[in-house]
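Below: one structure, written as structure tokens.
Left out: one protein chain. Kept in place: all the others.
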Amino acid sequence: MSKADGGRFFEDFVAGQEIHHATPRTLTLGDVALYAALYGGRFALACSDEFARSLGFPCSPIDDLLVFHMIFGKSVPDISINAVANLGYAEGLFGVPVFPGDTLQVRSLVLGVKENSNHQTGVVCVRTVGTNQRGELALSYVRWVMVKKRDPSYAPPPVSTPVTENFIPPDRLTVPADLDFTSFDPALAGSRYYWQDYQPGERIDHVDGMTIEEADHMLATRLYQNNAKVHFNQHSEGQGRFGRRLVYGGHLISLVRALSFNGLGNAVKLLAINGGRHVAPSFAGDTIYGWTRVEAAWDIPGRSDIGALRLRSFAAKNQPCDEFPGDLDHHPSLVLDFDYTVLLPKRR
Amino acid sequence: MSKADGGRFFEDFVAGQEIHHATPRTLTLGDVALYAALYGGRFALACSDEFARSLGFPCSPIDDLLVFHMIFGKSVPDISINAVANLGYAEGLFGVPVFPGDTLQVRSLVLGVKENSNHQTGVVCVRTVGTNQRGELALSYVRWVMVKKRDPSYAPPPVSTPVTENFIPPDRLTVPADLDFTSFDPALAGSRYYWQDYQPGERIDHVDGMTIEEADHMLATRLYQNNAKVHFNQHSEGQGRFGRRLVYGGHLISLVRALSFNGLGNAVKLLAINGGRHVAPSFAGDTIYGWTRVEAAWDIPGRSDIGALRLRSFAAKNQPCDEFPGDLDHHPSLVLDFDYTVLLPKRR
Partner (left out) sequence: MSKADGGRFFEDFVAGQEIHHATPRTLTLGDVALYAALYGGRFALACSDEFARSLGFPCSPIDDLLVFHMIFGKSVPDISINAVANLGYAEGLFGVPVFPGDTLQVRSLVLGVKENSNHQTGVVCVRTVGTNQRGELALSYVRWVMVKKRDPSYAPPPVSTPVTENFIPPDRLTVPADLDFTSFDPALAGSRYYWQDYQPGERIDHVDGMTIEEADHMLATRLYQNNAKVHFNQHSEGQGRFGRRLVYGGHLISLVRALSFNGLGNAVKLLAINGGRHVAPSFAGDTIYGWTRVEAAWDIPGRSDIGALRLRSFAAKNQPCDEFPGDLDHHPSLVLDFDYTVLLPKRR
């Protein structure tokens, strides 16, 4: 009997179960630099301590999606090491900002399990929560993942299906207390567009494309300590479904977010991840393009300096987005459909 | 009308115009580590806080070429996103040293514009200036770039051609005030050669070669937030002039500087970039070799502990430099001709 852990299978998950994930993680300026090099993002809040101070932060906070990846990564050994597919997200709410030196600790609550009709796999739904060293919420989100059964003949408990909201409404978003966009400098941020300039239904092609290398996505995924073998092992994956290593879906989210700077430069902070689907797999050699549709524009209660936009960003592979693939229905090049909420300065 | 920015074309530049670039950038120890991993440099000043303190610095300053790349990168979205080629540099003067935690802000002044005879492109000349959070000069340099015209029929204003100097003379170099090389330890620095040991006309083969990977040059170029699409998008570049992604020319400068440690180990600091030309493009898979010719040896006014060397370093691809390619005239393997000034300790 080996001490190595083979990870949980479908039958190991029970609704109500709480799982404390190993490997607490201190986030540092080293992680920040690597994240910059992996995606090339240009949002000013994440790049400049001076800019961050002008908005009321003590220094640049850790990029919200880097926080997401770090928290996601910690959950992988316990939740999705035997996953077939990562199906989607909901109710992602960012809490207090995370700063270099903060340490994140992560736990997940099993919300529901549902066997698939093929009896080979099932869907597990968890809420994963990351907190800092003071126990404050950094991020909480729901994830659905399709997990293999250890034994196809196992008869699972009755289906428990959690109900989730389509999006986090504006009055439940967490705006950091000291944040003040009154002196937001759009020239430094790189965009002349304020919250008022975006209209629901508006579409923005982010123009540029970024080609993925094996080294890039593996460096990223190891940095997040996401150890799902499909991303790293060409020897086994070469004999698998795709014949290749699979790119971690979150890598696409960060790529599209970085590309979205062109058109959304003032959207310096994420407040929520309303939903997301990895529509199709990506591989090294794929070039990723992106576009965004504005879904809603919301006031933030009690604030005249900021407003929120609910956005839906789409990523397509090997397909420029000037024709907005996936806008009306599925498109063969589509790889990501990501629904999230961002903070922008309001024009006074 | 999309909010994404397509960047300036030739007709958008006017002599005298000042452009403030977005995305101020705090440089950190994370950037320093990545820069080390990308090039493998061994100059002691950049590697050891203790060594830096022995020369009067509070800690290791940010490598001068990393400062250059960061400042260059910020100018790309506004200056060269529609460039055909980056033609050359002049009058690059390093100011105060940049330390981890400093934030750079960048602006460019258009010095001149000149249409090319094909009416498809023109040359734009800018002075780009990077300053720290106290407004002190970190680096100022002139750059020529060939930019596409939006409309070939556009009739440009009269040619304005700036006059630049061939090199920064020794009395205009900026030597940090507290810098004192009296206790410079050549054994720690890795070279027994002082300023007096180098003679104008002397040539040094740096021996080693370094092969470029796609992931390497893209990590570097994203770190610098240089978003020129030719470096990143295989999907579009595969159909372009070269059929491949182009390596950012500055990547070659840093590669040759790192290789030049072998023969120039005591040249721990750059003072000026006198000029530079990217003679031919480089691609992933190329192996870069380098050699250097000593152009001049200068006293620094009022200083007996230090002297300056004007150097010209050449990079060749897939060609060892023991025969000094490019010494007399152009050589088919030549990719870089870089003219710069470095500081060395003087033997007492």
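Note that the chains take the letters A and B in the order they are written out, and that residue 1 is the start of every chain.
Just so it is clear, a residue touches a chain if its C-beta (ideal position, glycine included) is under 8 Å from a C-beta of that chain, and two chains touch if they have at least 3 such contacts.
Here the structure is a predicted model, which means the values were calculated and not measured.
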{"item": "Chain not shown: contacting residue from B:264, B:279 or B:311", "value": "B:264"}
{"item": "Per the touch definition above, residue among A:173, A:215, A:280 or A:296 touching the missing chain", "value": "A:215"}
{"item": "Touching the absent chain when the full complex is considered, from A:30, A:95 or A:176", "value": "A:30"}
{"item": "Residue, one of B:209, B:276 or B:326, that touches the chain absent here", "value": "B:209"}
{"item": "Touch criterion as defined above, residue of A:2, A:153 or A:199 at the omitted chain", "value": "A:2"}
{"item": "Interface with the unshown chain - residue positions in chain B", "value": "28-34, 36-40, 42-44, 47-51, 60, 187-191, 193, 197-198, 203-211, 213-216, 219, 262-265, 285, 287, 318, 320"}
{"item": "Residues in chain A touching the chain absent from view", "value": "2-6, 20, 22-26, 28-31, 33-34, 77, 101, 103, 105, 133, 213-215, 218-223, 225, 227, 229, 232-236, 245"}
